[in-house]
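Here the complex is missing one protein chain, while the rest keep their positions.
What follows is chain A.
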Amino acid sequence: MKPSNHDEFRDFVAMRSTALLQLAVLLTGGDRHAAEDLLQIALMKAYGRWAHIQQPEAYVRRILYRQQVNRWRLRRHRAETTVPVLPESDGGTGGDSDSELRIALWAALGRLTKRQRAVVVLRYFEDLPEAEVAALLRCPVGTVRSTAHRSLAKLRVLVPELGPEGRTEQVRPLSYSSKGMQG
């Protein structure tokens, strides 16, 4: 690699690595160690092709998504997992059920498969339309749709407080209060 490319790469990493690591944290369900590993792999690939990459950030993000759903078995022993990143509480309202629900939901997101989590992050964090998700993951749009549907269904099972699909719609709108979910 030319020295100028190397410098460009260093500058890019310095500027964008925190944002990319944050994305990786979401993709790995909050496992900081796995997220760093994932980002390092993506950056390694980018480094190798730096001279040919027009849009480094888009390139690295694409690799992050694809790599995450394509990773070899890297599950670690429980003893080696790092403390997961948690959702922010609403601040000072200990026991707030909305916060508790988010924490439960975040934990449940961590238990989706890598493929499901990637689709969920792309759809609901990056807010990408299904077609773009499909293009990024190189799969049919129908697969994205069904994966998202199955992911939500799994989250409902893992977090019973979310209630069954459509239940509240038939009764009355769902609302959350500091005393818990109101159905």
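Throughout what follows, a residue touches a chain if its C-beta (ideal position, glycine included) is under 8 Å from a C-beta of that chain, and two chains touch if they have at least 3 such contacts; residues count from 1.
Keep this in mind: contacts and distances are computed from a predicted model.
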| item | value |
| --- | --- |
| Hidden chain of the complex, named as in its UniProt record, picked from "Peptidase", "Sugar ABC transporter permease", "Pyrrolo-quinoline quinone repeat domain-containing protein" or "Cytochrome bc1 complex cytochrome c subunit" | "Pyrrolo-quinoline quinone repeat domain-containing protein" |
| Chain A residues touching the omitted chain (full complex) | 6, 9-10, 13-14, 17-18, 20-22, 25-26, 30, 32, 35-36, 39-40, 43-45, 47-49, 63, 66-67, 69-78, 85-88, 101-102, 105-107, 109, 111, 113-115, 120-121, 123-125, 127, 137-140, 143, 147, 152, 155-156, 158, 162-163, 165-169, 174 |
